[in-house]
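Heads up, the thing below is written out as structure tokens.
Heads up, one of the protein chains got dropped from this complex, but the rest are sitting where they should.
So, chain A:
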Amino acid sequence: MTELNKLSLAAARKGLLDKKFSATELTSSYLDAIGAANPALNAYVAVTGEQALDKAKASDAKLAVGEAGTLEGIPLGVKDLFATKGVHTQAASHILDGFKPEYESSVTANLWRDGALMLGKLNMDEFAMGSSNETSYYGPVVSPFRAEGSNANLVPGGSSGGSAAAVSAWLCAGATATDTGGSIRQPAAFTGTVGMKPTYGRCSRWGTVAFASSLDQAGPITRTVEDAAMLMTSMSGFDPKDSTSVDIAVPDFAAAIERGVKGLTIGVPREYRMDGMPQEIETLWQQGIEWLKAEGATFQDISLPHTKYALPAYYIVAPAEASSNLARYDGVKYGLRVSGKDITDMYELTRAAGFGREVKRRIMIGTYVLSAGYYDAYYLQAQKVRTLIKRDFEEAFNSGVDTILTPATPSAAFGIGDEAMAADPVKMYLNDVFTVTVNMAGLPGIAVPAGKDGKGLPLGLQLIGKPFDEETLFAAGRVIERSAAMDFSPKAWW
């Protein structure tokens, strides 16, 4: 059998259990694919081939005696934001130069507990700050997708751009990712993959490099809805080491995917119909409504009046938390150190050399909005607006809506080095206009590939759920996936 790497995670799992192939063969197939593709795509920043093959061998032994875990022998990619013991963990930043943690993040530990194995660490925007994967110290990830008739390199989205590109280009069976303002769902939408940001508190944040702690959540990026559900079941769970981890039972998410949408009421928020929204996004949205209606869902217009304030509030809250979280990078405890004439000089030179431009910009904004005299006008105001954003959703759900359908992004993927985005940071921020509200309210959201634009580039729809009701999102997401019935695999050019 060739191209084992093109199997879905669920199909690979079945093949392993049926002894059609071994975990070693499956892992080798991925390592070969990475070797061939990574010079062009730059999705991995570190490949742990030997460890992966050792682990695959151990999985084969377990599979042989019928002691396989729920993800036994499944090769995964891990975003560089997750601490992995003894392995490159730098949040794609120069300031964590050479950092190899002495511990394992809770989310990855859960995956290894269930038998999954790691192929390597995935590229990302530095400290998860970006929507194009262009802020990485390791250079941009190149999307496996190109517009029809063009050789121009496109962005895979961000910040989990390496995760999305690697999943889409068959360089791992699935990947871990994180989402602070859209960093799972936007790259998933750009690469024709499925991305789930769970409810805040569902996945432990322990051992994940912190960006904005009240917004950060880990989640999976995969090629199918079923695969995402399988990874979510393993990644989730209460963790006493994360003070905001929620002690609630984790369902078998994969068991929910064929539930359908019959009898569900789905909300369509009028505020998401933005001025200047491309017609193809509008058409896609309408198509999604038709598909879900045909399967028995009813639709209801809803209003989320504070939607337009979510992005500006985010650009106060997230940088404020980042400026505090990133204070730990001082050239003393780990990573890069640039010597100076005294300790303050050392701090300043280390941080100036170690952080990239976007990260410095956000630390500066965060420091400013928290500084004396400005705290009330910016930070306190933003936290009050955040309460209102959450209330909007609560009122929608209280009015009988089970889930909310929106576009995932305002456009398809754009080019690497897009001049308009480079010239105006706010233009780049607008990528997250449909996703950021979900983080602000702590809700779960899934992006599912649903169509293509005029140039053959993937477009995604987003479903937003009630707290801890990821199951409904998987069920409705599966209906979109099944109804679209499109091939979202890239044409390999690399």
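Going forward, contacts are C-beta pairs under 8 Å (C-beta built on N, C-alpha and C of every residue); 3 or more make two chains touch, one makes a residue touch a chain; residues count from 1.
We adopt the following convention: contacts and distances are computed from a predicted model.
**Q** Looking at UniProt, which of "Secreted protein", "ABC transporter permease", "Fumarate reductase iron-sulfur subunit" or "Aspartyl/glutamyl-tRNA(Asn/Gln) amidotransferase subunit C" names the chain that isn't shown?
**A** Listed in its UniProt record, the absent chain's protein name reads "Aspartyl/glutamyl-tRNA(Asn/Gln) amidotransferase subunit C".
**Q** Looking beyond the chains shown, say which of A:W170, A:W206, A:Y334 or A:F488 touches the absent one.
**A** Of the listed residues, the one touching the omitted chain is A:Y334.
**Q** Check each of A:E25, A:E348 or A:E395 against the chain that is not shown and name the one that touches it.
**A** Candidates A:E25, A:E348 or A:E395; residue touching the omitted chain: A:E348.
**Q** Using the touch definition up top, pick the residue from A:W112, A:F127 or A:Y200 that touches the left-out chain.
**A** Looking across A:W112, A:F127 or A:Y200, the contact with the absent chain belongs to A:Y200.
**Q** For the chain left off this view, which of A:K121, A:R146 or A:H306 is in contact with it?
**A** Touches the omitted chain: A:H306.
**Q** Since one chain has been left out of the picture, which residues of chain A touch it in the full complex?
**A** These residues touch the chain not displayed: 98-102, 199-201, 214, 240, 243-244, 246, 306, 308-309, 312-313, 315-316, 323, 327, 330-337, 339-349, 351-352, 355, 360-361, 363-365, 367-368, 371, 374, 377-378, 380-388, 390, 424-426, 429, 440-442, 467.
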